[in-house]
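Heads up: the structure comes next, in structure tokens.
Let's turn to subunit A:
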Amino acid sequence: MISFLLYLLLAVFIGLLYHGIHRKVIARIQTRPGPPVWQEFLHTLKFSFKQTWIPMTASQLMFVAIVVIMIAIWVGGLYVLLTGGSLLILFAIFLLHKITEHGLGLSSGSPYGKFGAIRSVISAASEIPLFATVGAIYMVTGSLMISDITAYEAANGPLLLSVIALPMAIAMYVIVLSKVPYNPFGIIEAKEIVSGNKTEHFGVWRAGLETGFAIKTFVLLAAFVTLFIGALPLWLLLIAMLIVLLTMSFICALTPMLSPYDAVTIQALIIGFVVVYVVIAGVIL
Partner candidate 1 sequence: MMMLFDMIVYDLSAEYEAALIITLLCIIISFWAVMREREDLHRLILTELVEIMCLVIIALVATDLAEALILPGLVVGIAEFLALSELYIEKEGLRKAPENVLHIEVMDSAPGIIAVIFVIYGIILSGFTGGAVAGLGLLFYFMCRGSSEKREIIETVSGYAWACWVVAFIVFMAVPQYWFFGVIIAGAGIFAKVVAKMSLIGTMNGDGGEGDV
Partner candidate 2 sequence: MYNLPSPQIEGEILAYIPFGDIVYYFSPYTLVLFIFALTFTALAILSRPEKQVDIAFGGDAYYTKEIPEKQMRFQRFMAISCGLATMAGVTTGDIFNFTLLTAMVGICNIGIVASVKNKHVLDNAYEYGILAMIGTLPLFGAAAIILATTGTLSLWEIFTPAVSVPVIAKALLVIGVIGEGMAPVYVAKAEITRAPGAPYVLMIHVSSLLMFLRVVEIIISM
């Protein structure tokens, strides 16, 4: 039980470090020197030392509460993942994250935040079904508990190597990809709307958000590795997560930001692909 607390602190630390590595790799691919790998860590600390207040136009309570909720749901998500809880609850937490993204933008009253929030609603249209397709793992393993899925993998080998579960892995990969910074689907914090829904959250609030995002990245990457490769010892888990993240860094570095409708369309196409595959597999099996 104390280990969970340590895992939590580790998740914050590793998440921020991985964000930094992500930035560094992107910079190197684009032949820039890039910031040090500790940048995101220093970034968060810097924000936390700054003068902070609540904008006058904001919905005061919600402006603060949404940051707290953002961190809280991912603490819960980490617990569900570590104890091998239900994949459905993880899915729920992902959806609640969409809600907090929306709330972040709405609460400030800033037009940029509002645009970010509206784009978050648009992207929910494709991201939610995308995550739901992961539920098709149920067809393969016969259970939605993460502990059962890892037990299945221990017996039958990683799901990533099985042809049946591959489309689900792709769907989950796109989901994780669309949640790391600088990704092609990141329309809600695109630079043409300043920082989207994060625009007005500065100082301490931003530092809190970065903390939450760090746990989120850790949970999503760890969930991907656990679901499709299997339960690994901690050091191996961290290495596997790093490898997954590095592949994402390449994609982020080499692809431009998509326009909102293109992002939704591409994700919807992947959903269509997975659904058709699942239906065909269901008919054949």
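The rule is simple: a contact is a pair of C-beta atoms (placed from the backbone, for glycine too) under 8 Å apart; a residue touches a chain by one contact, two chains touch by 3 or more; residues count from 1.
For anyone wondering why these and not others, all candidates are chains of the complex that A comes from, given by their letters.
Here the structure is a predicted model, which is why all the values come from computation and not from measurement.
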Next item on the list: Every candidate listed belongs to the same complex as subunit A; state which one touches it: 1 or 2.
Entry: 2
Checklist line | Partner candidate 2, residues of subunit A touching it in the complex | finding: 56-63, 65, 69, 76, 85-86, 88-89, 91-93, 95-96, 98-99, 102-103, 106-111, 114, 117-119, 121-122, 124-125, 128, 132, 135, 138, 143-145, 148
